[in-house]
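Dropping a structure here in structure tokens format, bear with me for questions.
In this view, the complex is presented without one of its protein chains, the others remaining in place.
We just call them A, B, C, D and E in the order they show up, numbering each chain from 1.
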Amino acid sequence: MFDPITMKLNIDPLLMSALREDMNSEDVTTNSVMREAILGEVELICKQDGILCGLQIFARVFELLDDRIEFIFSAKDGDFVHKGQKLGFIRGDIRALLSGERTALNYLQRMSGIATYTHEMAELMKDGSCRLLDTRKTTPNNRIFEKYAVRTGGGNNHRYNLSDGILLKDNHIGAAGGVKEAIRMAKEYAPFVRKIEIEVESLQMVKEALEAGADIIMLDNMSSDMIKEAVACIDKKAEIEVSGNVTKETVAQYMELGVDYISSGAITYAAPVMDISMKNLHRIE
Amino acid sequence: MFDPITMKLNIDPLLMSALREDMNSEDVTTNSVMREAILGEVELICKQDGILCGLQIFARVFELLDDRIEFIFSAKDGDFVHKGQKLGFIRGDIRALLSGERTALNYLQRMSGIATYTHEMAELMKDGSCRLLDTRKTTPNNRIFEKYAVRTGGGNNHRYNLSDGILLKDNHIGAAGGVKEAIRMAKEYAPFVRKIEIEVESLQMVKEALEAGADIIMLDNMSSDMIKEAVACIDKKAEIEVSGNVTKETVAQYMELGVDYISSGAITYAAPVMDISMKNLHRIE
Amino acid sequence: MFDPITMKLNIDPLLMSALREDMNSEDVTTNSVMREAILGEVELICKQDGILCGLQIFARVFELLDDRIEFIFSAKDGDFVHKGQKLGFIRGDIRALLSGERTALNYLQRMSGIATYTHEMAELMKDGSCRLLDTRKTTPNNRIFEKYAVRTGGGNNHRYNLSDGILLKDNHIGAAGGVKEAIRMAKEYAPFVRKIEIEVESLQMVKEALEAGADIIMLDNMSSDMIKEAVACIDKKAEIEVSGNVTKETVAQYMELGVDYISSGAITYAAPVMDISMKNLHRIE
Amino acid sequence: MFDPITMKLNIDPLLMSALREDMNSEDVTTNSVMREAILGEVELICKQDGILCGLQIFARVFELLDDRIEFIFSAKDGDFVHKGQKLGFIRGDIRALLSGERTALNYLQRMSGIATYTHEMAELMKDGSCRLLDTRKTTPNNRIFEKYAVRTGGGNNHRYNLSDGILLKDNHIGAAGGVKEAIRMAKEYAPFVRKIEIEVESLQMVKEALEAGADIIMLDNMSSDMIKEAVACIDKKAEIEVSGNVTKETVAQYMELGVDYISSGAITYAAPVMDISMKNLHRIE
Amino acid sequence: MFDPITMKLNIDPLLMSALREDMNSEDVTTNSVMREAILGEVELICKQDGILCGLQIFARVFELLDDRIEFIFSAKDGDFVHKGQKLGFIRGDIRALLSGERTALNYLQRMSGIATYTHEMAELMKDGSCRLLDTRKTTPNNRIFEKYAVRTGGGNNHRYNLSDGILLKDNHIGAAGGVKEAIRMAKEYAPFVRKIEIEVESLQMVKEALEAGADIIMLDNMSSDMIKEAVACIDKKAEIEVSGNVTKETVAQYMELGVDYISSGAITYAAPVMDISMKNLHRIE
Partner (left out) sequence: MFDPITMKLNIDPLLMSALREDMNSEDVTTNSVMREAILGEVELICKQDGILCGLQIFARVFELLDDRIEFIFSAKDGDFVHKGQKLGFIRGDIRALLSGERTALNYLQRMSGIATYTHEMAELMKDGSCRLLDTRKTTPNNRIFEKYAVRTGGGNNHRYNLSDGILLKDNHIGAAGGVKEAIRMAKEYAPFVRKIEIEVESLQMVKEALEAGADIIMLDNMSSDMIKEAVACIDKKAEIEVSGNVTKETVAQYMELGVDYISSGAITYAAPVMDISMKNLHRIE
């Protein structure tokens, strides 16, 4: 669940923008045939197995169009739902149901798709001790939804954006003049509540990072053998993240290496949407 | 190419919003280690075969961060590009290159993915006379990019949104009291430049739609036999669109039926992203 | 009536902007003398004969200032109202009644003026078979209100804006290299739900437009004789619009020529405002 | 001339909003036939006698679409221009010329119309010593343009909005408990740089207003005889404004009465637009 | 009290912006430990003597986060409150209480600080006949709050901003070519409801200003003797403002000079915040 404060401050403006993208003046079709409010009801039906995610966003889209819309949901975010399962009913002005349908489903299908893909990868990792992380490879203007879907699917969030996490990469290290100098500069400049993460490519860099007091060491695109060496070298003195084309197909190889976190851009950019639809819209008395 | 007017009016605000999503205060990492502008250059490299799309958006993201950034592209939107191909160079303040990288690539990868998927489906249809259409199943707040990617890949755009196209569906027909009444009401209410499209489920509805003067008849989820009958009945007196779970795997069956348009939500929601990255960032004198 | 969805998405922001134009900090006069809410009532009175239009906008202005304001209207949009007629009562915090009065009336008077002028021209056309269209000659940031007022007065809307309708004019034709090429390019580029309209100046152009499959042919500033020839030539194979300084004084001459649509910029830019005022504001218990 | 600061802070946002009203995605027609920038030139031609107003706004609309657009104007705001007179040339990307034309002219025509009407009324008043004032009866979201047009036409501005001027009307007086109390409360509450204006209906109220120290006394809808008495009573101890359905037809009667200001809503709401158009758009080398 | 109209139009957007400054995605701490609404209550306690100001803003911050929040205040704006005094209770979702606390207090403490400082200076002036004015030396994007706090503390507002008051300073006088010319130009250009204020540095300028009809004469940084001379010279024919580093320490010297107004930037920029806090947050049944 998103908390109501985040909904008001940071989600409503995005939903309003999405609705205006779809209606810059009015819904001409609906307004052609319905000049008055007509009370109606429609079912929300799952057409594919997966992890449901985004019901609140789905509902909020309609609420922004019609204050009196009502929902009866029989599933909730995080539930594993099945093809053919009825997820609930929506009741309100048919005009709002028709005008909001596409935008509401566009969110729900994408969020459920990400939760489902994340869940599948998290399941592959469940016997290990390392946790699955997302990245910043999210769809522009949709990060808040996609990061939430990752959590719903059993993943964890890496930093939200460039302002709230430190991740020193090769060019940062180059500009600073070396691993130690980069870490020192980050500790000096950044708010002290930031953990310092650094991306390394060699054992030498691992050692320097440890000496300089890095909180997290990211092993990027390393071979399994090299990862093992790095893990041994770090010896619990920093957290370890591995990264680099991690997908459902490749995640297994990272499970036994002793790392703490595996990050995967694929969970947000490669997740297929989940098929969910609104059916049987009909008037009610 | 997007024209410069659309860029200024309708694309810049979306890009600014995406950049602020990624930097609500500052890029802490980059600012920790680089206090001054440093001129640098980076390559844009294709890591997967496909249709390139979104170079202008990619470039604009950086221009919004650094007025003096320069680009030399050796490919353009719509080109078929290959794994390993260098697509160009970007030269400017390294801070802008680092801070804009993720947002710029998030657009380029998604747009190229859609163009590639659309192209593949359009290729499957190239021997027929019918054209491929997109739908409104686009990512919220990204429609302008995704509709453009469809065109770049060889598809055509259906209506942009609910305000600029008429599509009478079963509930509209029900509210109006029948096919003829719905079409009559739409003709009376809507701006006269709108074509009237109606979704039908039976031959009886096809006949009524023709009599009422529908411009486009959408055959939704009909069997091939039924489509054939409908096509014969319509007999060029209206344009024909077929719709319903059209993907690369299923499109072939619609090719010989004599319809004018095939619409596919999959081209925008099922397209995998295309892997493109920025590599070899280095200082230059 | 505007539907409630359009009100929320696309009208409220314009009304809020208009109210802020009139109050950038506070209503100093009202706040000088009224420190607390005082319940009051005021009458809305028509001071001129005409077609009423914009009651909803009038009411919404006050609702945006005071949630508990109440309205009892004895007329509705589209009604022909008379000088001296009471149109209703508004009841609420007197401060909202005073602060919102001018903005609310500025909308109501302009919208009723346009509806009235449109109605007068539509009446002049009522025995013919052609319909009256508006244009894009609307007041900036007021199009949604003025297009609605046209419909309320008995007119029809042409395209809403440059994004949702095709109208090929001489410079477009010139850029394309000819009538046929222009139409071909528009059919290829534009969303397929757009009708293709083209402005022609000669019978030769009419013929080419027909051959190329134009949906609508606009005869711009043609003489009556030339219009007759064009109508005969088109012979129902396309819709016909005539345009060019059409006012109440000149519309009669176009009535017997067999065209389908007559467009008039005057209905939005030449309509005098209709005099309506709020009177007899008084406290109530 | 608007100063450049006002243009940037308070006019550009209104123009951008107006342009987006006319292009919510793109100019489909223009983009169908012109995929590249084409340099072109067009003339601005006056089609009616009047006072020109708004050239800067006209130009700014195009500048917001094309940074490199150029203007050569042979007339300026406030000039009396004649039917058939060439007002200048605009040179730039033809796409910007086509896409911006309607919005730019919608401003120029309305502003010139108001300047012209104001000028006509100001001419009728030129032998007297009283000055012509506008009101807040302006088109929503267009006040800054319309107040400027009034000045261009030779009128003066009353208060800009409810926040920057005090005008105590009958309901304010009633709420305060009388003329003197209302003026006292306004003096106490309002920023001290505000003049206190009060609307009066009787000589008794005039006297009370004078005693309480009103800066301006508005005589609303009074007969000429009553105005004369009031003027005598006030005897230069406050400024005097008369108001109430002042139009070109009625203004003469107020000229000899000794008042300082005559305010007229008609100059902003009853002014017909002035016909100005862009002609002879053509490519240039 | 701010009136509800100003709250909706001009204050809510500032508060929303302030809340988004503090929560660009979500309140991570609160959301970590509270997944559901929990009803709670907290006390508002004064920790320093002073004039309370901004309770409405304090409350509105919470209302924007939680529609059902409730307040019981035992003091009101303008009250002199004491260290240790309970000012009221707030009851609502604990998440809103925690997430809004800092922003709400940041407003309340600053506004009360300004009201307190203003009150202290107003007290020093209470035996004289001149009034205390603020300036435009307010914190950016906080003027509406700070000007209100000045009134709450017993001060008066000078102009709100550059658009609603005329104040001719030396550079304006220089550009115009002299005192008289500057006043003449201002009277000609500015809305007629503006009082004309001019800053003078010599008795010669005082005389010229009087002759030209200045409404207010500002004596800037003059010695007491020079002020006395100027006051005698003006002789009630214009209002007199003195200005220039007026603080609590220096105000006494201006009290006996016969000026009408003393303006002080210090009341908005030098006021220490007042210590007020929220304590004893606890769950309730």
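Quick note on the criterion: contacts are C-beta pairs under 8 Å (C-beta built on N, C-alpha and C of every residue); 3 or more make two chains touch, one makes a residue touch a chain.
Since the structure is predicted, the reported quantities are computational estimates derived from the model, not experimental observations.
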Per the touch definition above, residue among B:Leu9, B:Met23, B:Leu168 or B:Met278 touching the missing chain: B:Met23
Among A:Lys195, A:Lys228 or A:Lys248, the residue in touch with the chain that has been omitted: A:Lys195
Hidden partner interface residues of chain E, rising order: 14-15, 17-18, 21-34, 38, 40, 94, 98-99, 102-103, 105-107, 109-110, 136-144, 161-176, 182, 185-186, 188-191, 194, 269-270, 272-273, 281, 283
Positions on chain A contacted by the hidden chain, ascending: 131, 133, 151, 156-160, 163-166, 189-195, 197, 215-216, 239, 261
Absent-chain interface as seen on chain D, which is shown: 1-6, 8-10, 144, 147, 160, 163
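As a convention for this text, only the chains that are shown with their structure count from here on.
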Repeat of interface A-C, chosen from D-E, A-E or A-B - more than half of residue-number contact pairs shared: A-E
Same or different residue numbers at the chain C/chain D copy interface, by half rule: same
Rounded Å distance, chain C centre to chain E centre (Cα mean): 44
Mean-CA-position distance for chain C and chain B (Å): 32
Junction residues of chain D - those touching two or more other chains: 23-27, 30-31, 99, 163-166, 189-191, 194
